[in-house]
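What follows is chain A.
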Amino acid sequence: MTLDEILASLFPGGHAVKNDSGIVFGSATLRSGGRALVIGIANKTAVGVDEAIRLSGYVLDSLAREAGPILVLVDSDSQRMSKRDELLGLNEFLAHLAKTLIFADMNGRPTIGILYGHSAAGALLATGLATRVLVGVPGATPAVMDLPSMAKVTKLSMEALQEKAKSTPVFAPGLSNLARMGAVHVTWNEAVPLADQLDALLISMPDAHDRRDILGKERGGRRKAAEIAERVRDLALHSH
Partner candidate 1 sequence: MEDLSFQHKARSRAGGSKQTAIIGVVASGNLEVLVERVLPGVECRLEIKTAATGFGEVWDAVVADFVERHSPGGLKFSINDGGARPDTVSLRLAQAVRLIEENGQ
Partner candidate 2 sequence: MLMSMNADARNRMVTTWQHQRDARDARIEAGSRLAHGKIVEARDATRLMEAVIRPGDRVCLEGDNQKQADLLSGALLAADTAKVHDLHMVQSGVVLPEHLDLFDHGVAKRLDYAYSGPQSARIARMLFGGKIELGAVHTYLELFARYFIDLTPHVALIAAVSADREGNLYTGPNTEDTPTVVEATAFKDGVVIAQVNEIVDKVPRVDIPADRVHFVVKSEKPFFVEPLFTRDPAAITEGQILTAMLAIKGIYAPYGVRRLNHGIGFSTAAIELLLPTYGEKLGLKGKVATHFALNPHPALIPAIESGWVQQIHSFGSEVGMDDYIRARSDIYFTGPDGSLRSNRAFCQTAGLYACDMFIGSTLQIDLQGNSSTVTASRIAGFGGAPNMGADARGRRHPSEPWLKAGLEADPESPPPLRRGRKLVVQIGETFGDKNVPLFVEKLDAIELADKLNLELAPIMIYGDDVTHIVTEEGVANLLLCRNADEREQAIRGVAGYTCVGRGRDRNAVEQLRQRGVIRRPEDLGINPLDADRSMLAARSIKDLVRWSGGLYAPPSKFRNW
Partner candidate 3 sequence: MTAPIKHTAQSWAERAGTTSFNEASARTRLELLLDAGSFVEFIGPEQREVSPHLRIFDLPEQFDDGIVVGRGRLNGSTVFVAAQEGRFMGGAFGEVHGAKLIGLLRAARQIKSIPVLILFDTGGVRLQEANAGELAIAEIMRAVMEARTAGVKVIGLIGGRSGCYGGGGLIAGCCSALAVSEPGRIAVSGPEVIETNRGVEEFDSRDRALVWRTMGGKHRRLLGAADVFTDDTVEGFRDAALELLGLIEPFGLDRLKAEQVRLADRLRSFGACADAVDIWAAEGVAHAEMVPELPADQFIALANNIGRTSRDAR
């Protein structure tokens, strides 16, 4: 789905969301009546220092003035891979964006990521993966690592990697793999108005607790993470 289609389906009553050369920003009225802040990255734009600081600014401004959920729409490239961005401390800018989203979520502004296009690596960490609930839209093409790069580093053929990818969701790109890991909470149905699905999600919104590792275990994508984290936590709690 395109950004316009997504917005139209999410907010049939209209919205004030703009796409300013890849930076998505605005607000919209939910069918339940409340307002939602909408930010995001569109047009497969790379997330660099300039993009990140704008997005975090929108969130911080909104925290002071508004209430309601925050939707983060994602169709990005990876982080911007340039000398300038690294020189200026891209890691801080991306972390800062993630931190504002996490802070908002922990302070009464539940965050929902909507991954409808591409995303990868640092860009995904700073946006969709920094929300409480990440929704996948069919056709989304997240890729933490693309297979050609993997083939280069692992010195395995593309065929061999594709073969391995059939037996595990742990490394290969794709929405369903991220879903099995517990990263994508739910994948929406394109045939049903997204507004309905958003309503349902807002009603059944989980609390702000990070349960992605448990989800990953239930879905068979990450069999170890939840258990290991729990064991370390117990040892730490009982050893001091």
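Miscellaneous remarks
Operating definition for what follows: a residue touches a chain if its C-beta (ideal position, glycine included) is under 8 Å from a C-beta of that chain, and two chains touch if they have at least 3 such contacts; residues count from 1.
A word on the picks: all candidates are chains of the complex that A comes from, given by their letters.
All figures in this text were calculated on a predicted structure; none of them were measured in a lab.
Of the numbered candidates 1, 2 or 3, 3 is the chain that chain A touches in this complex. Looking at the complex, you find that chain A touches candidate 3 at residues 49-50, 53, 56-57, 60, 63, 79, 81-96, 98-100, 102-103, 106-107, 121-122, 124-126, 129-130, 144-145, 150, 153-154, 156, 164, 167-172, 177-178, 181-183, 210, 212-213, 216, 221-237, 239-240.
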